[in-house]
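Partial complex: the chains shown occupy the same locations as in the complete assembly.
Order as written gives the chain letters A and B; numbering starts at 1 within each chain.
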């Protein structure tokens, strides 16, 4: 199966890059399933229902979130009626929405997607490792699902790598989000799980995390309130991870980082081109 | 000028990879100056004088440090007699050692190297932006130095990108360290400064931050004391940043991420091969 994961969409630059590029890629690469982190799609803070629909309409099967899940209040409502939108599974019980969903591809394959949030240097949620143990326990790879994709939204590389090792051989992909910078460590782990510490972002990289750099730099230098942080408006780049799995085992057989657009070195999965 | 920066060396695997590969690269790529972050070279925690000498002997001109600078107590002493070893410049006044040094290359060019530590999610030091403002104020690129290389040892991508924008056009390279994972964002910024959020590490990537993954995972899952963290012992990979600067301006004209060794996709500067 052919899976594509794209990192945090930031503002209009990110959305435009996704809607412009994804339909073509979906066809050209014959993708079976596409997952996109959308937590910064609405002006850098959360996402609206209209934007969620845009991302799904552009070719995403599932949209994941993170610490910005509910920055737009309407997400507390529409997430309940959108089964393809996930917030981290380790939010407290009773939180609107869900953290795991099953996608059926056009060929009838079942892809389980989970979104989980780390705790190091982040607001404390429930144990992400215990949460994922339950997820894969209830729906083991090969039995309950033909592929399992895990978006681990976390700050620290140590915690993301730990999740990779923890789930190695039990899921198809462990990919990090949240830092908005793609890491150059896409690989298949010994157990067969594709891993990348961070998928990066879909947005304008001539920025700080996709936001205009002037005010963001000023906040590090001065400690006074200033202007609102606004998304940078240059042409967006999309980054993420391309993975081909073995249809029989659900484990990864090919992996490549993806980067298309200005500012970063281009990267395309040679095995699909 | 041809500059190579390598990320945090972790344990024996990292040291072996550096001492095995660097001499050949220095010659093959005709490098003018090599900087290596060595804060984890001694069993993952700090470095000893013997290890510092090994790294310098293998072809490093300068060794930089970070939050682990003084994990080995002897570093408090020998750093005073080793002008090519840097600890972050924004340690409090009176801290042993220095945070900035000038290297003269074999061709007589002057390379200023600075090491500075971020504060987000880290133990608080003095303002890294104010510190770097002073450094480049006292020794401007093109006047005081033919190239300036800044190792910004920090956790958060936002703070490292902010330092990149803050110094863009005023230094040759801003490269991050500390996360032990190379980022895929090596680029030349609009002002001419080469930038990469993190150089990654020199060490065994089948690990967590270069340390054996079993105990590191266990610490996330259980909250009880366990075994010591020990470096992973598989073959090391070296990662970092290759930059060619304009001899006249000191600004970057070519940039490439570098990754040589198992586990990660190989990456060599095409412009030097």
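Everything below uses one rule, namely that a residue touches a chain if its C-beta (ideal position, glycine included) is under 8 Å from a C-beta of that chain, and two chains touch if they have at least 3 such contacts.
No experiment lies behind these values; they were computed from the predicted model shown.
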So we've got 2 copies placed here, but how many does the whole thing have in this file? 4
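In this section, only the chains that are shown with their structure count from here on.
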Could you state the distance in Å from the CA-based centre of subunit A to that of subunit B? 29
Subunit A - residues contacting subunit B, complex: 121, 127, 129-130, 155-159, 161-162, 165-166, 179-187, 189-190, 197-198, 200, 205-209, 213, 216-217, 220-221, 239, 257, 259, 263-265, 267
